[in-house]
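Notes follow once the structure below has been shown.
All protein chains of the complex are present and in place, except for one that has been dropped.
Take a look at chain A:
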Amino acid sequence: MTTAANTVAQKKGFGATLWDWLTTVDHKKIGILYLIGGGFFFVLGGIEALMIRLQLLVPNNDFVSAGFFNELITMHGTTMIFLAAMPLLFGFMNAIVPLQIGARDVAFPFINSLGFWMFFFGGLFLNLSWFIDAAPDAGWTSYASLSLASTGHGIDFYAIGLQIAGGGTLMAGINFLVTIINMRAPGMTYMRMPLFTWTTFVASALILFAFPPLTVGLFFLTFDRMFGGNFFDVDYGGNTIIWEHIFWIFGHPEVYILVLPSFGIFSEIFTIFSRKRLFGYSAMVFATVLIGFLGFMVWAHHMFTVGLGPTANAIFAVATMAIAVPTGVKIFNWLLTMWGGSIRVTTPMLYALGFIPSFVMGGVTGVQQGAAPLDYQLHDSYFIVAHFHYVIVGGVVLAILAATHLYWPKMFGTMLSEKLGKVTFWFFFIGFHMTFFLQHFLGLMGMPRRVWTYNADQGWDLFNMISSAGALLMAIGVIVMVINIIMTTAKNERVGNDPWEDGRTLEWAIPSPPPFYNFAQTPLVRGLDTYWIEKQDGNKKGYIPAEPLSDIHMPHGSFIPFVMSLGLFIAGFGAMFRVEHSWGLPVLIAGLVLTFLSMSLRSVKDDLGFYVTKEEILRTERGSK
């Protein structure tokens, strides 16, 4: 029985363990898989960043060639956005959101697993470009006039790899939406949901509406490059601006897909470590929804210099600046959450405190660029590079690092060292500002972005050198964190339900890590900050059960998601090499057949799940006490 393997703590062989991870549909394990996959690509993207900064360390450097530099910046951006930041956030969403709403699993455990494996194989496909042929070199935005002219298969790797990974993201988005709509515990009304759940909800809605345009855009690119299409080829009546529109209709919401869950994580941190409920909860929810909505109205601010005309530019400029209002609401609410609270400066709180000024700076430069006339000056300069790194690193990466420390005990049952955590923070935080603060001024001095090298004595030398040194500090911070993780895992000191002692939401009411069925009995939710309310009322159990203890229905594991994703991965190679190799077309067809056959198998084979018996739950619950 699969149930016995999951509940009884017995030693398993390597093969059995591997099989368990390849077939798991448990949201907590998939969360860990996302962390591993995203963490791997984060390190990869970091190494690419270090090589970029090494090249720009001194003027007229030839550490890497110009062509290789283009590949580095393209892959750094693509990897960090699609394969590091998003999967890492998905990791925490998967691990935490079902617990926060009192659910036993996500709505679609099978699709959850499929989403992960598609991300993984898509990322693998994209990165194999380093070893086969060439890496993509048209920038992470891959503007059509550049990408159609790019020789070799680099852009093909980009289009197909992102297509596969993007499909996985779309599935994850739908899964979270349905989970949050349908799986909330009794009493968990929308306006009692923790902020991390709310931001996950809105970010998932953005995924649902932003990823289909990317899918279409990537198909256009694929058809133009590999199947004789002419969407962007001006000689045949095509129009390269269409790519820019489609890409940014996806690309701008993508920023909010990343940053909204980060806001959610920081909201949790501020409340926990200020020992206060969130100030202005309903305003926070409204601001989240409003940011999500406005996020779709501003894509053309990436295209001010294209020449859409003063009317279009003015409308998009105003819409862009409007987003600063709900964002400002959020910043003030966080500040007022801390006001009068009894603050504990733990590692996650340190990140949250560092986040506010960093992200505000990124926001302010964003509004500056939103002014279309000024944007003509700033466009394609290092000012832009500085701005979006302040937003993405100052907002998203700080949130991911904070969440790693905050949720590590919940996911793995042991606490990361606070001392090493703070060392990581200071190295990373100082390194981050050293790297990117001066890039604002490099931009204002006229240094264009994406340049391979620059001449000496233009006043750029010192700032570039300091910037590169900062990158090194960030790398040291990340290395300290890896050491921290290894040491913590080796020590393996187990912690209880609520290791931060001031947990407020339901995930802290159950063991760390939770049993595979999460809640022995579905909890009853009596208000915002459910667990905090129960603690105040002296409830030792941590939550009020909404049902008697009875058998629990759980889904079966499945290997099909892995095979379906593998099929797409194989088909990708077939599509790419179709023109120059005769094996291309058969491989393309074989891959698609593999995917659709396994999908059909899933469809015709009944999977009704299984029941965990009451006795088994009682045994597990006693064991974990």
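We adopt the following convention: contacts are C-beta pairs under 8 Å (C-beta built on N, C-alpha and C of every residue); 3 or more make two chains touch, one makes a residue touch a chain; residues count from 1.
The rule is short, and it goes like this: contacts and distances are computed from a predicted model.
From the set "RagB/SusD family nutrient uptake outer membrane protein", "Tripartite tricarboxylate transporter substrate binding protein BugD", "Cytochrome c oxidase subunit 3" or "OB-fold protein", the protein name that UniProt assigns to the chain left out of the figure is "Cytochrome c oxidase subunit 3". The missing chain, though absent from the display, is touched by one residue of A:Phe63, A:Trp130, A:Tyr143 or A:Phe209; that residue is A:Phe209. When the omitted chain is restored, the residue from A:Ala149, A:Leu462 or A:Val604 that touches it is A:Val604.
Among A:Ile32, A:Leu170, A:Met188 or A:Ile560, the one in contact with the hidden chain is A:Leu170. When the whole complex is considered, the residue among A:Leu18, A:Ala66 or A:Ile181 that touches the unshown chain is A:Ile181.
Contact between chain A and the unshown chain involves residues 107-108, 170, 174-175, 177-178, 181-183, 208-209, 211-213, 215-217, 219-220, 223-224, 227-231, 233, 235-239, 242, 246, 249, 600, 603-604, 606, 608.
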